[in-house]
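All protein chains of the complex are present and in place, except for one that has been dropped.
As written, the chain order gives the labels A, B and C, with residue 1 at the start of each chain.
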Amino acid sequence: MTRVLVWNEGIHEKRNEEVRAVYPDGIHGAINQLLKVDKTIVVRTATLADVEHGLTEAALAQTDVLIWWGHLAHQQVADEAVARVQARVLQGMGLIVLHSGHLSKIFQALMGTTCNLRWREADDREVIWTVAPDHPIVAGVPQPLVLPRHEMYGEYFDIPAPDELVFVSNFTGGEVFRSGCCFRRGKGRVFYFSPGHETYPIYHRADIGRVLINAVHWAHVAVPHAVITTQSPNAPLNWFVGETT
Amino acid sequence: MTRVLVWNEGIHEKRNEEVRAVYPDGIHGAINQLLKVDKTIVVRTATLADVEHGLTEAALAQTDVLIWWGHLAHQQVADEAVARVQARVLQGMGLIVLHSGHLSKIFQALMGTTCNLRWREADDREVIWTVAPDHPIVAGVPQPLVLPRHEMYGEYFDIPAPDELVFVSNFTGGEVFRSGCCFRRGKGRVFYFSPGHETYPIYHRADIGRVLINAVHWAHVAVPHAVITTQSPNAPLNWFVGETT
Amino acid sequence: MTRVLVWNEGIHEKRNEEVRAVYPDGIHGAINQLLKVDKTIVVRTATLADVEHGLTEAALAQTDVLIWWGHLAHQQVADEAVARVQARVLQGMGLIVLHSGHLSKIFQALMGTTCNLRWREADDREVIWTVAPDHPIVAGVPQPLVLPRHEMYGEYFDIPAPDELVFVSNFTGGEVFRSGCCFRRGKGRVFYFSPGHETYPIYHRADIGRVLINAVHWAHVAVPHAVITTQSPNAPLNWFVGETT
Partner (left out) sequence: MTRVLVWNEGIHEKRNEEVRAVYPDGIHGAINQLLKVDKTIVVRTATLADVEHGLTEAALAQTDVLIWWGHLAHQQVADEAVARVQARVLQGMGLIVLHSGHLSKIFQALMGTTCNLRWREADDREVIWTVAPDHPIVAGVPQPLVLPRHEMYGEYFDIPAPDELVFVSNFTGGEVFRSGCCFRRGKGRVFYFSPGHETYPIYHRADIGRVLINAVHWAHVAVPHAVITTQSPNAPLNWFVGETT
């Protein structure tokens, strides 16, 4: 079983009728539906308005993979919550950052860069290409995956070079974007996936659901390594047991 | 189920009593025993002396992951067999190259470099350190993993920079070695793991078995991506179907 | 001084009036003109028709960076010449592979993969984006660099993940391509750069010249490291001198 917490800011859906029409159960509700196809995944959801944003120590302790969607209220996420999430990722929790989450505090903190990018809302067609065909995240994903209309996200995307670059997108207007990027941080794994603007029905698509399910399994480090990383230990000579066989 | 073919040159065991004492069932036999712990792995074995070295199209077609041990007879492996193995790796078969397999034709062909390294047989202690604690290959592996006596393999190891560096070894004499290296080639995955000299009982150790089992699962691309890589196709404008939703 | 050898197959220009009109002095002649802007670069040229293709030991020994353009006659390049070039790259010579050189023997040998890709000649606009703004190859290169008409080269491009991904291209038809890729092999450096179809006047552009000049300097390893990689040396205990300061 993989325990997923889908975190959604949850503001667009309240304020904007257009978004509500696309996502009547919220963006988190739609992502929940997509993940349900896989019976080995158990989903809970949380939003900014929840106590401690639903990101308590207890909630994170029961989370294998956290999915993050935010846009309008990045600055309203408490620094303490961000620190808790970062610590959990470094200890082995998976993190999937979606779309406008590129400017979330948690993503910036894990990347060390601005995470800025170029954007446009003009109904560009986005064509998503797999560039790592051995990768578990692309299993069963069509080549290419076509989004007939989507917000443009374009380079330069100010991130560290991904440990694995999985998807690259083409936009009608002439831009490209590294739309699927894997990172390793501490004992945990991070996947950034750019599709998912709030007014395009991206999270109702089975192919996008396939990517998310694959990403959940990739990001889930089932057996976190025993190595201790929360301190810099003093290690006396011969601290490890030499074998004598 | 993951179908593994353990390929062993199989010459040391015939010629050398010391090796036979350590590996009475051959190195392939010992690796077979280690993998048997995992009931989802099915093992077959093959050696240089087999017809077409046991590396026929039919045999490879039924192989998810090929494990390769060779040393004395790299040049006796037929170029046709090497070409078949390379083609299968690029199509999605996993390949695990062990120890002195660093100078095998198949590893050199996939790397594009000489794969030379420094070596010494002097009973060095090898201490193997995990440097990628998120990686599935290190799950359950002790930090460090100590081999009380082993052949020294030292830098500079003439390989491309690994896509993921998993293990680094320390030797008593002062050398270091990138002892666990992941590579992606085409639609397939390659893992090089240096432990396993023929006169040290490395392949009787459960911790080494854990690494091999983990590596088999990592290298097994369960759903090879549909993308065609065996040719450079001419793609007319609008060759992919644009959606209209 | 950086000594560059521009190698061009040199067949299109002889057979095809259209190509001759674009490149009256040959593709190698045009590249020579682009590089001349930099007074620290000394250029020689060679073609397939030259003795030993102009790739003798002596010629390679005097070459810091080799630029390679080929298309129609990859199979006519002698294996011995390819082996010589590969050996020199592994010993520290730079190699810049252009456009259809992706299917050259030398590039395939260094990559270990098929190097296949998707293509189309349909006057696509190619828009080239920098994705590594710290890289010396992109210094002074516009963002984006626009080729109004060019052959389409599209993913999946069957190469190992580049050590540094520098450029990604967008094509009108919806494809993307990793059009500027850095690789390290042995003690040498390899840069693949896709622009340069024979009937588009790519190599008359100053911005493309800027990329090539930058690439020459990046690929030139001025002080090759002293480490020996042409063999696997046996290293006795204490072979290196311990200091006593």
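Just so we're on the same page, a contact is a pair of C-beta atoms (placed from the backbone, for glycine too) under 8 Å apart; a residue touches a chain by one contact, two chains touch by 3 or more.
Note that the coordinates shown come from a computational prediction; the quantities given were computed from them, not determined experimentally.
Engineer: Touching the absent chain in the whole complex: find that residue among C:V42, C:A73, C:A87 or C:A139.
Structural biologist: C:A139
Engineer: Taking the entire complex into account, which one of A:M111, A:V176 or A:V216 touches the absent chain?
Structural biologist: Selected residue, touching the omitted chain: A:M111.
Engineer: Where the complex has a chain not shown, which of B:D64, B:E151 or B:E175 is the residue touching it?
Structural biologist: Missing-chain contact among the listed residues: B:E175.
Engineer: If the missing chain were put back, which residues of chain B would it touch?
Structural biologist: Output for chain B: 125, 127, 129-133, 143-144, 146, 154-157, 161, 164-165, 168-171, 174-176, 178.
Engineer: What chain C residues would touch the chain not displayed?
Structural biologist: Residues of chain C in contact with the hidden chain: 92, 125, 127, 130, 132-134, 136, 138-144, 146-148, 163-164, 184, 186-189, 201, 221-227, 229, 240-245.
Engineer: Which chain A residues would touch the chain omitted from the figure, given the whole complex?
Structural biologist: The list for chain A reads 86, 90, 103, 109-114, 116-120, 122, 152, 154, 156, 158, 160-161, 163, 173-175, 183-186, 227, 229-238, 240, 242.
Keep in mind that, in the parts below, only the chains that are shown with their structure count from here on.
Engineer: In terms of residue numbering, is the interface formed by chain B and chain C classified as same (over half shared) or different (under half shared)?
Structural biologist: same
Engineer: Between chain B and chain C, tell me the centre distance in angstrom, where each centre is the average of that chain's C-alpha atoms.
Structural biologist: So the centroids are 31 Å from each other.
Engineer: Could you list which residues of chain A touch at least two other chains?
Structural biologist: Chain A, residues with two or more chain partners: 125, 127, 130, 132-133, 143-144, 146, 164.
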